[in-house]
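Here it is, the structure, as structure tokens.
All protein chains but one are shown at their positions in the complex.
The block that comes next holds chain A.
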Amino acid sequence: MGKHVLLVEDELNIVEAMRFLLSRDGWRVEAHSDGASAVEVIRGTRPDLVVLDVMLPGKSGFDILGELREDATTADLPVLMLTARGQARDRDMAEKAGVSRFMTKPFSNTEVLNAVRDLMRG
């Protein structure tokens, strides 16, 4: 069984494409679409890496990331933020919140795959 990645993303067709790409790359992929319960799910499933959207129902990706960084058990969890909000201030917010990698939509599949592999090589 490969490494475990959790997609926190409410756009189902993006989830489907990412699931295909990452599964082919040897990842065990799970997805979750609700922001409000995302932190709880991450703590419960303990993925090796999280791909996190920003605009989520219930709670923003920035808030989720902040909570993860405040918790010692998830403080070092690699988080790839994948968002349509690509303005400079969004990138700044993500970096201040402790994002591991920040990418904007629309994205290249190759770039996402490379980012995921890089993050796991750490």
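One rule holds in what follows: contacts are C-beta pairs under 8 Å (C-beta built on N, C-alpha and C of every residue); 3 or more make two chains touch, one makes a residue touch a chain; residues count from 1.
Just so it is clear, contacts and distances are computed from a predicted model.
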item: The complex's invisible chain, by UniProt name, from "3-methyl-2-oxobutanoate dehydrogenase (2-methylpropanoyl-transferring)", "Urea ABC transporter substrate-binding protein", "Helix-turn-helix domain-containing protein" or "NAD(P)H-dependent oxidoreductase"; value: "Helix-turn-helix domain-containing protein"
item: Positions on chain A contacted by the hidden chain, ascending; value: 11, 13-14, 16-18, 20-21, 24, 55, 84-85, 87, 105-111
